[in-house]
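Taken from a larger complex, these chains appear in their original positions, while the remainder are omitted.
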């Protein structure tokens, strides 16, 4: 049923490359040195695949908390690379697929990459691709084995491939042997302390003099960029366009909504 | 068999929107401040999706004890919103469906929502959708994974979507990663202390002077609204229409029926 | 295969209503106050469904030891009710059925009930419907989920439904969330102390002067009615019709047969 599985997935295929930009919907805010260093390291890997003679295959795992910006970073690298083929393997496009259909879709993306001289394949949210749930735990071993093999399989002669995986569960990746199967693992952090203020300023969210108080209102020491952006947007409800968010409104949002 | 599953569910579809009102069969009794605050917070979320430019997708989980009124609240929000598409995904309409058929039905509701400019999708009684049972525990991982993806999947450009989930098992939601997948979690409480009297008065169940004694007859400090309504209705058996319930009848019902 | 499952069960259907009387094969012996109180409470529930405007659905779980008379009680209520539709869902008629076929049969009975203005559905021996076995434990989650949904699903407007479940394993019902899904849980007790004598007298089993000695011969303090009836019948072997059972014969039966 692998054959039929391949047939099943064809119509969904055209959409894969088109969606690349949609993963950076809210842009990339430069919130400081850690972000810049991480970006530079990632760009090194892209260059290695582009230029080295001995590294036809390089594989990197981006891990960090939910909403830290892993997917946006991977998509940004893909967009910057200008490689002829950049594809994101995401569960978004595979809801309700059977395990063989998923495995076939993933394998198909790699097949396509093997035919292109230079490619990036993003394995987005590997826990979701694996249908992982901590209760049990349960996951699709078929998908896991496919990933373990594909992440180590040399491309045909003359082809070059960068595989970028993203995951919010580094321990799960380690337990499954996936962390070891990648050449490199890089941590994508949440926004911390002073960096939060940098982001709030970049968004023009508060009166400059109130940014400190706004930061103090957050209970946690660090907050993922995605969540920070949502909090600001919720607080802007009812605030005239362009005007700063009043501090009371900000505190009300933080209190009423047990935001994840 | 995803295709065939989709085929299988078509005839059941027309009925989904029609049933919206049926979930508020006994009206919404205003039993005090906590209820009003919760309702207002929920209405904020509806407004955010209606008006914000940066929040095309917002997701809220309503959790609380069985019979607390979670489903009635979600349905009420849907009715009030006047959004062009409001759909309830409920196990009621999927008894005996296979897992792929269920997953297909759920995905189909989201597909429909992606085609409407503004939508509300209610995932009602998520434990039942997941076929969860604490012994084991067992549940449908296929449905769980579909929910985990659909709850985080951005609608296409220009579409806005509010997803409201309901659940009586917040710990299960947390263990499965579903609680974290929603943006917001809100608690729907049972009726407490003075609020019980408010409800009994609103129902004209007792002689005003006997309401205090009727409340005292209840063993538990708090009681879900659904159960309170049933108790009153059972006690009314044999009581002439419009007449107040005699206290003895009330005590007999509380004693004889080990009501859940 | 739900469709085909429905097809599969059709021929078995005519028989369901006919068998109602067969569950009260040995009549209902009035063995005292607890029995009469229980019967009256149950009759209250039937009246509630018949007459209340706000309770279109009422659900009651009868639980008690094996052979206590749960099924006979449920069948008696059905016979007395004179409702246009009374159906017993029993594993007797589903030996060897696949899980989907069972679920379909159960759903079909509820479908029928939704078409009748007033109905009683008896879910007899829920552990057996669930294929429950304590080793593991194992059970059919498909059937369980169907029951959890059907027991809470409102009938269409204008229809009224009383669901009576029977079970010998109240803890299992609780663990599975089934106990909470029913509105009411009622205990059906075994026959105790003085009540045993009442039954033996009603059966004309012994010389009136020997009833006390006969009761004393029973090791256990309480005995389910079904077992008591079997013991008496076994003891009657070889005793001329109408004559009382000699005490020695009674003691021999109690000794030789490790009766369950």
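As written, the chain order gives the labels A, B and C, with residue 1 at the start of each chain.
Note that a contact is a pair of C-beta atoms (placed from the backbone, for glycine too) under 8 Å apart; a residue touches a chain by one contact, two chains touch by 3 or more.
Everything quoted here is computed from the prediction, not taken from an experiment.
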Given the 3 placed subunits, let me have the overall number of copies in this structure's complex.
6
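The working rule: only the chains that are shown with their structure count from here on.
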Chain contact topology under the given definition, line, ring, star, complete or other?
line
Can you work out the rotation angle that lays subunit B over subunit C using Cα coordinates, in steps of 5 degrees?
60
Starting from the mean Cα coordinates of subunit B and subunit C, work out the distance between those two points in Å.
33
Could you put a whole-Å number on the gap between the CA centroids of subunit A and subunit C?
57
Mind pulling the subunit B residues that touch 2 or more other chains?
none
Looking at the complex, which residues from subunit B come into contact with subunit A?
1-2, 5, 41, 44, 47-48, 51-52, 54-55, 100, 103-104, 107, 137, 139, 141-142, 144-146, 148-150, 153-154, 157, 175-177, 179-186
Subunit B contacts subunit C in the complex at 8, 22, 25-26, 66, 91-92, 95-98, 128, 131, 133-135, 138, 229-230, 233-234, 236-237, 256-260
